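A protein chain is absent from this complex, but the other protein chains hold their places.
Note that the chains take the letters A, B and C in the order they are written out, and that residue 1 is the start of every chain.
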Amino acid sequence: MPDLDQILQEIAVEMAAEKDRGRVASYIPELGKVDAAQFGIAVAMNDGRVFTAGDVQKAFSIQSISKVFSLTLALGHVGDALWRRVGREPSGNPFNSIVQLEHENGIPRNPFINAGAIVVADILLEGHEPKEAIGELLRFVQYLADDASIHIDRSVAASEKATGFRNAALANYMRAFGNLRHVPELTLGVYYHFCAVEMDCLQLARAGRFLAHGGRHPDAGHSVVSGERARRINALMLTCGHYDGSGDFAFRVGIPGKSGVGGGILGIVPGVASLAVWSPGLNENGNSKLGSRALEILARRMNWSIFAPRN
Amino acid sequence: MPDLDQILQEIAVEMAAEKDRGRVASYIPELGKVDAAQFGIAVAMNDGRVFTAGDVQKAFSIQSISKVFSLTLALGHVGDALWRRVGREPSGNPFNSIVQLEHENGIPRNPFINAGAIVVADILLEGHEPKEAIGELLRFVQYLADDASIHIDRSVAASEKATGFRNAALANYMRAFGNLRHVPELTLGVYYHFCAVEMDCLQLARAGRFLAHGGRHPDAGHSVVSGERARRINALMLTCGHYDGSGDFAFRVGIPGKSGVGGGILGIVPGVASLAVWSPGLNENGNSKLGSRALEILARRMNWSIFAPRN
Amino acid sequence: MPDLDQILQEIAVEMAAEKDRGRVASYIPELGKVDAAQFGIAVAMNDGRVFTAGDVQKAFSIQSISKVFSLTLALGHVGDALWRRVGREPSGNPFNSIVQLEHENGIPRNPFINAGAIVVADILLEGHEPKEAIGELLRFVQYLADDASIHIDRSVAASEKATGFRNAALANYMRAFGNLRHVPELTLGVYYHFCAVEMDCLQLARAGRFLAHGGRHPDAGHSVVSGERARRINALMLTCGHYDGSGDFAFRVGIPGKSGVGGGILGIVPGVASLAVWSPGLNENGNSKLGSRALEILARRMNWSIFAPRN
Partner (left out) sequence: MPDLDQILQEIAVEMAAEKDRGRVASYIPELGKVDAAQFGIAVAMNDGRVFTAGDVQKAFSIQSISKVFSLTLALGHVGDALWRRVGREPSGNPFNSIVQLEHENGIPRNPFINAGAIVVADILLEGHEPKEAIGELLRFVQYLADDASIHIDRSVAASEKATGFRNAALANYMRAFGNLRHVPELTLGVYYHFCAVEMDCLQLARAGRFLAHGGRHPDAGHSVVSGERARRINALMLTCGHYDGSGDFAFRVGIPGKSGVGGGILGIVPGVASLAVWSPGLNENGNSKLGSRALEILARRMNWSIFAPRN
């Protein structure tokens, strides 16, 4: 096996030297003021070892990466009934497109675009107060990462809400089709708090371990989800995890991944490792520019593509 | 390892008993008259062993599965320049949609929808007579399967041409944007002959082996494509290989696959096996209904999903 | 000239006998409970005579017909600058489509679809409290009809608000593009009150007279709008006044008209008459079924089509 530690250090050096770092999301001040010069990467191997490089303990807003955790939780609540309200196909459209909803009667294409994750939040709100639903997701992430210090940045959630007219459009639109059960404001409030979870690369890589372990929590030993469900979540991450750049990410990197507009990406190498990378500048599809590149290099050098024969 | 031979026999028995077999494609008589009761499956293991069950030596029209072979060949001709004329993203639309072409200036979303494969045919026609381009593809498939008896059913190609108004629309439309270099009739003639290749499950499984072997031809020993290119073709098969049912196929089956309207599916388990299944009845997305189900059962019982930890 | 009074009576008799009356809008209880058996028609001739037949003094919710009055008022406020925020083309889509907004950056196609009228309401809200903007529109309609008894049914406005998720989607979506200046809830509140104006056929026909008089108020004598503006509002009514049935209405009836989901239609014969018809049952495009038919018969018998030589 190649020297993973050295590879990560080399990647960090290469990324530090990169001039064109993409554009930091600026639609809310909390994201806009983040320094684009940062880069971190963490790998939690299935054998328990952890490797890191760069700004690996700098917390960032996980944003859409939370969609992986909320989906997992919602599947636990309602099982495959969830798929009556959300599809499983790549969208072929930007992350916040509303066109598809009109053509497909308010059923979002998958749980990793905004509309789909809003439905997922609506499911988690069922029978609960918003505060409870938010608390449940936070505790779930803390449990997955085995780290009670993970928290939500409420100012991010508040800013999202104040500027989130497009999400409000999506939510109201789905409500018009009967695919939201709660008042859009409540569901959106929950959704925005999910997006506002703050984690660093180390915490994020640890939180993703169950997906690399066939559904089991490596510390707790028991199953978070069944092996089949873990496979399926990985499959969804691969086909839909990078919005309208998912095909390209699969083509270049070749591992299931979920990106967030805060610049983070969670990647899974089934049976091998959970990884997290972070660099705030985004490419034209809204995915971390250097994060994507770093994962491409790492997957190639480690032969981690799920599309390659394993050694 | 589970007893693969027994599993295949059980699957064949289960499929034989299935009442709801989907609908056989009927847009041309050559496909419409195929008996829906048939089912075959073949597995070419990377270690050289071959397992089969059912109607495994009955030739069928591979149709869109040919898109895998023509793409591989065209990448050999022009390399990554191909991606300036064809995208790499799932389409989010039916296989023969023209809407996306209007919105994206005549650049098809990926090489596995009709429009994309027509561009690929146009590339293979460059500098050649149609007859030569068709011959090259046929010889390539014969070489991959190591079987010179594979042939093209010219009556299928002729019927496709006679009824292929929607493909003619796609070709003319792309030509209007300058994304075809030849007269649409010529390019379409080549494309239709590619689709009309006849193979049985055994031949098809053998033809796909290079993708399970990291790009190498297991008999010839040398590389058909580089390991990176094999990975990338597998990735495209996973994200785009089943039209607007690609996400669902990844979710349920979890291996790269490419389906054809003749009822065949080619599946790849990188490092493990190349597989082919055939049953002529189609589901609502135009993919083999029993073929998809058979692969789902097989992948689960063999733990072949690329999204699962390997044993 | 044909005997208008007799024609109207004959039309009313014919409509009373009609079995297939369309479907009454049922998305709010206030509309759903209206008796579909009703029909009324009123004609305010430019020479001052008024002709009526049927349920002509039964008040109904004018709904989208209010878009004519709010547009007229908003043009008075901001003049042609309004056209920087709203287009002037038929939409080619249902009245509440959001697809077009995504493709055209939040600029609605015309002021007579919901999205366009919401922008118009937003303009009228500029510098005012919602209450003031609502009062201004009501007083304007009262002035046009010369009837201070016209009022707003606040329970209709409240019901619209409670169920108007699709309009909320439109408003939030346009706000995301910066094409609303106020909080969507406020703008929508104003919009819903505009829609909830109650009028009978007689009042409505009188309110439309200025458009048949080249912009002048026939009682007050002075101009409501310039002759050019009156022409242009008439043109918009013709090309966009019946949603995605505007072309058919122009084809069959041949006069500028604006329909509302309450079953009313305002029609203008420039230089000749303003007319109002009402029957609550709607056709598949959301326009009054019998109202459209009655206007078709009336226009034919009176030779009132603007596409015909006048006698």
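Just so it is clear, a residue touches a chain if its C-beta (ideal position, glycine included) is under 8 Å from a C-beta of that chain, and two chains touch if they have at least 3 such contacts.
For clarity, every value in this text was computed on a predicted model and none was experimentally measured.
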Tell me the shown chains the invisible chain touches, ordered by label. B, C
Touch with the omitted chain, as defined above, among C:Lys67, C:His213, C:Lys258 or C:Arg293: C:His213
Any idea which of C:Gln38, C:Thr72, C:Gln100 or C:Asn179 touches the chain not displayed? C:Gln100
Can you work out which residue in C:Gln9, C:Thr163, C:Ser223 or C:Thr239 touches the chain that's missing from view? C:Thr239
Candidate in contact with the missing chain, chosen from B:Ile98, B:Ala158 or B:Ile297: B:Ile98
Interface residues of chain C (partner: the chain not displayed): 46, 87-93, 100, 109-110, 212-214, 227-228, 230-232, 234-236, 238-240, 244-248, 250-252, 254, 256, 270-272, 300, 305-310
If the hidden chain were put back, which residues of chain B would touch it? 97-99, 101-103, 165-166, 168-173, 175-176, 184
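Everything that follows uses one rule, which is that only the chains that are shown with their structure count from here on.
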Which category does the touching pattern between chains fall into here: line, ring, star, complete, or other? line
Measuring between Cα centroids, which chain is at the maximum distance from chain A? C
For the pair chain A and chain C, the C-alpha centroid-to-centroid distance in angstrom is 48
Return the distance between the CA-based centres of chain A and chain B, expressed in whole Å. 32
Tell me, which residues of chain B touch at least two other chains? none
